[in-house]
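Working notes, beginning with the structure itself.
Up next is subunit A:
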Amino acid sequence: MLNAPSPPGFLRSRGLWLAALALALSLVWLLKGYQLFQATMVLSYAMALLGLNILTGYNGQISLGHGAFFALGAYAAGALMEHAGLPYWATVPAAFCVCGGAGYLFGRPALKLEGLYLALATFALGLAMPQLLKYKHLEAWTGGAQGLVLMKPDAPFGLPLDADQWLYLFALAVALLLFWLAHNLLRGSWGRAWRAIRDHAMAAEAMGVDRSHCKATAFAVSAAYTGVGGALSAIAVQFVSPDSFSLFLSISLLVGIVVGGVGTLWGALYGALFILFVPNLAEKVSKAAPWAVYGVVLILLMFVLPGGVVGLLRKLQALARRRP
Partner candidate 1 sequence: MNEFLHQLLAGLATGGIYASVALALVMIYQATHHINFAQGEMAMFSTFVAWALIDAGLPYWGAFALTVLLSFGVAAAVEFIVIRPMHRAPELSVVVVFIGLLVIFHSLAGWLFGYTIKSFPSPFPRDAWYGSTLMSAHEVGAIVVALLMVALLFGLFRFTRVGLALRAAAQNPVSSRLVGISVGRMLMLGWGLAGAIGAVAGMMVAPVVFLDPNMMTGVLLYAFAGALIGGIDNPVGAVLGGFIVGVLENLIGTYVVGTELKLSVALALIIGVLIVRPQGLLGRRLVTRV
Partner candidate 2 sequence: MKPQAAAAGAPLLQVRGLHARYGNTPVLHGLDLDLPQGQVTALLGANGAGKTTTLRALCRLQVQTAGQVRLGGQAIEGCSTEQIARLGVGHVPDGRGTFMGLSTEENLRLGSHARASQQGAEADMARIYGYFPRLRERARQQAGTLSGGEQQMLAIGRALMGRPRLLLLDEPSFGLAPLVVKDIFSIMRRINQEEGVTILLVEQNARLALALAHQAYLLETGRVVLSGTAAELRSNPAVQRAYLGE
């Protein structure tokens, strides 16, 4: 069997992978309450970032509006639980499908948009989303400006875990599944086609890659992943409202993949940690203008670490290898 070279940065070694898994599992008992909630949020963001990375890192389409798909997933979970009585675990695949479909629908006509034009169109999407969510004719579904309340599920089968612990494990399972799926997609023919389009669209087309279909599927998968992240975050927060999904969310997602490392899988995790914790840290640096600090950190990172955290780790690894 011909093995395509695996996208670097994921299965570096079985040992490392198992250690990370063990650590993740141990957090169920090491962390409590709010910290577990934060861990769950990290996983949600990581999935969202994975989605965005598939589109931007591997397929080369810049999106400044992925917060819209995050919102769609969150609202799908909320609406289905509230109005259709769906159990929480079913909302995840539902969000996947709904957002995947939406992504395809958005991606297909958006095909003519390259580079900055797509960034602009998605910027508009991210900016317009909160207003759309507040729209009074959709209030029956979205709960308007007040939003929707969700119930945090209890552990099933009477397992000795509290709600926070169970939700974390659930999110971890979903995350593992999605990462595994992404790894295989990216390694397989879909991934190759996406990267080919990213690197040289004209040449790829000349080789028979269907550009429209390829870009649209990248959008669809990307949106689906981000939607799942949104759904999980909605269940964790137990609440969705239009103002939580503003342009700043889309911006944070973009920042997350760049800081983590564009075009890498682990970058999604590092990026999620960054966007969850650094704004809080920035507040410690300056209570008055935390976002200004955040902005400065962003710019400095672009200067110093354009490859993100993964890029830095790879450089360190290369340095370590050079020493005899």
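If you want to know what made the cut, all candidates are chains of the complex that A comes from, given by their letters.
Heads up, the rule we're going with is that a residue touches a chain if its C-beta (ideal position, glycine included) is under 8 Å from a C-beta of that chain, and two chains touch if they have at least 3 such contacts; residues count from 1.
All of these numbers come straight from a predicted model, not from anything done at the bench.
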Subunit A in this complex - touching candidate among 1 or 2: 1
Touching residues (chain side subunit A, partner candidate 1) in the complex: 56, 62, 64, 109-110, 112-113, 115-117, 119-121, 123-125, 127-128, 131-132, 134-136, 247, 251, 254-255, 258, 262, 288-292, 294-296, 298-299, 302-303, 306
